[in-house]
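Just passing along the structure, written as structure tokens.
Heads up, one of the protein chains got dropped from this complex, but the rest are sitting where they should.
Per-chain numbering from 1; labels A and B assigned in written order.
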Amino acid sequence: MVLRIEAKWEIPYVHSAGEHATKFFEALKEKKILGVKCPKCKRVLVPPRAFCERCHVDTDEWVEVKDEGVVETVTINYARFTGLPDPPYAVGIVKLDGADTGMLAYLGGVDLSDWKKAHEKLKVGTRVKAVWKDKPEGRITDILYFKPVEE
Amino acid sequence: MKRVAVVGVGQTKFRTRRDDKTHPELTREAVSRALEHAGITMDDVDAFVFGTMDPFDGINCPDRWSSTAAGFGKPFMKISTGGTTGLTTGIAAYQHVASGLFDVVVAVCTQRVGENVDAQPVLNTAVDPIYERYSGVGAISVAAIQATVHMQKYGTTEEQMAWVSVKDHENALKNPYAHIQKRLSVEDVLSSPVVSSPLKLYECCPRSDGSVAVVFASGEKAEEIRDNPAWILAESSISDSYFVGDRPDLAVWDSLTIAGRRLYRLAGIDDPKKDIDVAELYSPFTIQEILELEALGFAEKGEGAGLAEEGVTFVDGDMPTNPSGGVLCTNPIGATGLVRLGEASLQVMGEASNQVDGAEVALAHAWGGTLQFHALMLVSSHKKLRR
Partner (left out) sequence: MKVGIVGIGITSFGVHKEPFYNIAYEAAKKALEDAEMERHEIDNVVLGGYDVAVGRTISNMYTAPAAGGYLKDEIRVSDDAAYALALAYMRIKSGIFDVAMVLGYGHCSETPMELVELLSLDPFFHRDLGISYQMSYAMQSYAYRMRYGIDDETAAEVVVRARKRASKYEYAHVREEVTADEVLSSEMAIFPLRKLELPPWSDGCVALILAEETIAKRISSEPVWVEGLGWHTENYYLGSRDLAELFSTKKAAEKAYKMAGCDAKDVEAAEVMDLTPYHHLMALEALGFAASGRGKEVVESGFPVNSSGGALCTNAHGTTGLFLTASLALQIRDGRDRGIASAVSGYAAQNSIVTILGV
């Protein structure tokens, strides 16, 4: 027999996004997605960050990118994990038009019950468009998901 | 550069939970076995390097408690780098000795993932709380998005990935320390539930509790300690940028190719396929062994998928991979990288539980972050690469 103790960590945090990223979230309120252009390598980085990791220089040229792009990859989660969203949900990387990097996002608008059929509809290269919350609040979840664009 | 060798390896039995022992007691089990394997005592040890990923065990910086079994009263350093932790702990211990400051150093990693009710939310906290954490991304998802692209780009099939799991599970049957010891068929893997598409349950690692210790010694000491030390030929590590969306092509693990290239250059390896006899790779998900074999030059791009099915990566094949059963069968996350080094060292010592015939050069690998980090070490039964 061994003693087992139940424990739970509850540590409150107040995370600061910083001035730079705050601009991105402010723009979301107007259903706009902003990236930053690195002054050196000229890549448009989305999500925006205060410095380009490759060039190690400040990035302060803001550019608006489209809320439409292509799927770079996708996975659908069918397992239930403590504290994570209810399954099934699809997560993928979307490269938005005008951006040089992909953005992690939910994918939706397709039936997820059969993963093979869903993958067919969300194939790499599929064009998708953002579906926005009616009243965006300046959080990343303002983009409910990206859904395939009807041809 | 000073020669350094691995002269002792000790592991605990890995299980979902080790209710029989506390954190330091588990550490002690591995350290004692490693010292015993080296035939030395605690007095012979000059310093300890401890590795773990903090939040998994429900104790922040568990090294402070666990150090009671790993050298309080000695220099002690704590390493934590993500999934690469085990191997970077080995790298740090190697550098302790290579610097000339210490002669005998023990690297030890203890992780109790099983004490955590569910590891994926912890892994999710590695993801940026500002932009990305909401998405519920954990380690399985990032491997799954690699699989999706690899399948579509190269035509990799579910059966080919299942063969990786079949091979690892077959190997684990011979490893007394392995966590999951269960023979699986391709059909078993394919019919297991999809966890994160396209990956199925039996393509994913378990959560394991346990500890591993590896003893490093300077050249002279190493030769005194044993007649079959595992000489360290080289190490290499790399960090990519943070955001997973930055990766230029998820169907190839290019940052691993770069780290591998540096490792091979340092060790004088021209052709990894010929010069390396066995690899212990950090592949908690089937697709990752395939990507790693390709990235490290053991297969052409897009051609790694068939290696398990063709028998190449089985223990009697041309490129034995994960003869220990690998991470698919045992994953004490922050300790896993050091298990890879321990198993690679045992292979070149000729003492592995699932020994590759005549193995002289072995590769150990770990990855971490959201596909951001890699660490590599190369060990050999000879002080220098012999061709």
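Just a few scattered comments:
The rule is simple: a residue touches a chain if its C-beta (ideal position, glycine included) is under 8 Å from a C-beta of that chain, and two chains touch if they have at least 3 such contacts.
Here the structure is a predicted model, which is why all the values come from computation and not from measurement.
Checked against the hidden chain, the listed residues B:Ser211, B:Ser236 or B:Gln288 yield one contact partner: B:Ser236. Only one of B:Lys78, B:Lys221 or B:His365 touches the absent chain when the whole complex is considered: B:Lys78. On the side of chain B, touch with the chain left out of the figure occurs at residues 1-2, 22-24, 53-55, 58-65, 67-68, 71-82, 88, 91-92, 95-96, 98-101, 122-123, 125-126, 128-130, 235-242, 255, 258, 368-370, 372-373.
Seen from chain A, the chain kept out of the figure touches residues 3, 5, 7, 9, 11-21, 50-51, 53-54, 56.
Quick note on the criterion: only the chains that are shown with their structure count from here on.
Rounded to whole angstrom, the centroid-to-centroid distance between chain A and chain B, based on C-alpha atoms, equals 30 Å. Within the complex formed with chain A, the chain B residues making contact are 19-20, 55, 58, 117-118, 120-121, 124, 129-132, 134-138, 140-141, 144-149, 152-153, 193-199, 241-247, 250.
Chain A meets chain B in the complex at residues 2, 4, 7, 9, 13, 15, 17, 21, 45-47, 49, 53-54, 72-79, 81-85, 89, 91-93, 95, 101-106, 115, 118-119, 123-124, 139-141.
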